[in-house]
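Note that one protein chain of the assembly has been removed; the remaining protein chains are unaltered in position.
Chain lettering (A and B) follows the sequence in which the chains are written, and residue indices restart at 1 in each chain.
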Amino acid sequence: MQHSKLLETSVGLFVALGLVSLFFLAMQVSNLADVTGDARGYRVTARFQNVGSLKVRATVSMAGVRVGRVSAIRFDKESYEAVVDLTIDPQFDTIPSDTTASILTQGLLGEQYVGLSPGAESEYLKEGDKIDLTQSAMVLEQVISRFLFDKAENGDKRASETPEQTQVTPAAPVASPIPEAVVPGEGAIPDVQQESAPAGAIQ
Amino acid sequence: MMENPFQRLGRFTLEAMQKLGRANFFMAHVLLGSVDLLLRPRLLISQMFFVGVMSVLIVAVSGLFVGMVLGLQGYNVLSDFGAEQTLGVMVAASLVRELGPVVTALLFSGRAGSALTAEIGLMKTTEQLAGMEMMAVDPLRRVVAPRFFAGVASMPLLAALFSMVGVMGGYFVGVGLLGVDDGAFWSQMVAKIDFYDDIVNGVIKSAVFGVVVTWIAVYEGYDAVPTAEGVSRATTRSVVYSAFAVLGWDFVLTAMMFGDH
Partner (left out) sequence: MTVSLSDDQVLVAIRDLVFFHGERKIFDGVDLRFQKGKVTAIMGPSGTGKTTLLKLIGGQLRPHRGRILVDGCDVHRLRATELYELRKRMGMLFQSGALLTDLSVFENVAFPLREHTRLPEPVIRKLVLMKLHAVGLRGARDLMPSQLSGGMARRVALARAIALDPMMILYDEPFTGQDPISMGVLVKLIRDLNRELGLTSIVVSHDVKETLTIADYVYLISGGKVVGEGTPETIAHSDSPWIRQFVHGDADGPVPFHYPAPDYRADLMAAGLGGSR
């Protein structure tokens, strides 16, 4: 009996150890703590011309702080637009109804997320509302070709003045892992590239 | 009589198919017999001890060293890009997605799988299985099913342990020895490692490996030629086939889970 008690105890410890490991991986290593908040919250929709490579469960952030997640992405075959459902955490219930939603990239090659920039309305977004002002995902090829095109057209004009370029360097929602590398001379692109390369390599 | 190569290939294929078929019947029988285990959890517990608890040490020590090596190597590469802070991501992603399930499965097949094969093979050689049959006890239910389910249940736990200890090892080397920022190590990891994509998929992988490795181990033992040589060959086969099966399935599962990203 003594023997089987020892045996059962050790098996119990083993199972507990395994479960603790799983729990550790879930809570400490992964983003489960963030994901579980999803179930609650209210849902708003936004229409985009192009969502790029935005994925379900991507971050929705405002001023660099995560306020919700993308809960669904559909295609509207009438208007040929992408319809994105955003689930906003319930505590962020004072988002103005004329807020702009843009699809941004974490670094040049990083994951895409939805950034909200607040408007000025006194009415707030609530369950089932639509965000009317949207800005589509940046498509890298288009940006580069525009950049080269502009460069060729007006040689001395700075490329970074084109409107798309401003999207390339958003305030990253997650604290940037790398101190801003100061690259002399060149415009925004080399700067961003350096910042995002390692993050992209992890994907 | 010389065989031509095609005849040999054909015979090899037919034999492999036959063996696969027998292994499937065997497994169906074991699964049917698993209902008994619910009534007698004690059998499962004692096998969990031999299969799971006895593998904890080797899995934990290996996990620690693998994590430390990842920390060291990852730091060397990432620091070239000034991206040491993403070390945690690299270590955790490698462990949770690949190394945890795969290395644990390989260790498990060497530590527990070979022991299962040898034990069952020896029970067959010494007529213990036949003896049970004559006592109207189905050895598949009494001997094989508890061992099989103990292996299947232990593997995800061991893989999780491996990954956790590995992350600790990476943390120890990265933050403790090489001076990566503590907060960045964890916050980057939490931001990049997805619960469903990475953790759940890793657990699914290790569960599949658990089925595959234990299935091979118990079947090779049960199918062993009942001689000393037969058992030793079966043990070798068990480890070799397990390694092939784990790496092959790893590719298939990785393609299914991470392929569409």
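Worth pointing out:
FYI, a residue touches a chain if its C-beta (ideal position, glycine included) is under 8 Å from a C-beta of that chain, and two chains touch if they have at least 3 such contacts.
Predicted, not measured: the structure shown is a model, and the values here were computed from it.
Shown chains touched by the undisplayed chain in the intact complex: B. Within the full complex, the residue among B:9, B:137, B:225 or B:240 touching the omitted chain is B:137.
When the whole complex is considered, the residue among B:34, B:73, B:128 or B:232 that touches the unshown chain is B:128. Hidden from this view is one chain, which touches subunit B at 122-123, 126-128, 130-138, 142.
Everything that follows uses one rule, which is that only the chains that are shown with their structure count from here on.
Work out the mean CA point of subunit A and of subunit B, and you get 35 Å between them. Considering their complex, residues 4, 7-8, 10-11, 13-15, 17-22, 24-26, 28-35, 57, 174-175, 177-179, 181, 194, 197-199, 202-203 of subunit A touch subunit B. Taken in their complex, subunit B has these residues touching subunit A: 42, 45-46, 48-49, 52-53, 56, 78, 81-83, 85-86, 89-90, 92-93, 96, 154, 156-158, 160-161, 163-165, 167, 184, 186-196, 198-199, 202-203, 261.
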